[in-house]
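Here's the structure we're looking at; comments come further down.
Note that this complex is displayed minus one protein chain, with the remaining chains in position.
After this line comes chain A, so read on.
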């Protein structure tokens, strides 16, 4: 037996910790496990991937996982941008998704009928027990449920080893997810079929679209010419999004000053006046393509006009 898994999420969601915890627990259960995260200089919110392999026998090959048996997705908004990972899951494998959406809707977004689709509102469960939107504990629970290992008690011990704090709270979240995760069976499985794609061994997808050229073409000395982050849509990083109540906004523009991503914009809004005349007024709006949901604007707004609302 050898199970290869890919965990996809964002910096701050505990992806790496989740793989360490499962690996830790699997080792306690007598398996061999290797958790090898792959990340660079990412910050909170940026996409992160981590690999986890569990085997009955010792593992020596740290080969990149190209066609996983399971993909665990920490954020349903990543499904579209990380479709290559879903395509790479072996027929008969598992796609485990953290989502508050209806399981059938998630199945539609995932768009595969030859794999198990597992849906759990991991953020909701985590908020309830831990008080933080960290979906890793619940996803570990969902993983344990569908795989049949590692045992829940081992996960608890792993929490103790790995986190050393909030063990009860995290474990309660794991246990609830174990119980409530919805498993949708595949419609038909042809295990002889090859997956639609393979996961590329470069981590290029983490930092945006660019052409990978040969050494003859790269800029001498690694010089980088002028450019912009126009194509770098940090909006995909969001877990929560800011919304504004214009009736409270005094147009002080503090949010605009503090937004690290230039995602606060001023827009014109037309509103009818008392005698039917239409007035154009300036209002604060958000450029959701670039807003990464950091919440700074809500924090600095002196009137409380901005609220952060959950998006996944």
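Keep in mind that, in the parts below, contacts are C-beta pairs under 8 Å (C-beta built on N, C-alpha and C of every residue); 3 or more make two chains touch, one makes a residue touch a chain; residues count from 1.
Keep this in mind: contacts and distances are computed from a predicted model.
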Point to revise | Among "2-oxoacid oxidoreductase (ferredoxin)", "Carboxyltransferase domain-containing protein", "Carbohydrate ABC transporter permease" or "Putative monovalent cation/H+ antiporter subunit E", UniProt-listed name of the chain not shown | key: "2-oxoacid oxidoreductase (ferredoxin)"
Exercise for review: Write down which of A:165, A:185, A:220 or A:275 is the residue touching the left-out chain.
Suggested key: A:220
Revision key, fill the gap. Of A:212, A:230 or A:278, the residue that touches the missing chain is A:212
Revision key, fill the gap. Had the left-out chain been drawn, it would touch chain A at residues 40-41, 202-204, 207, 212-215, 218-226
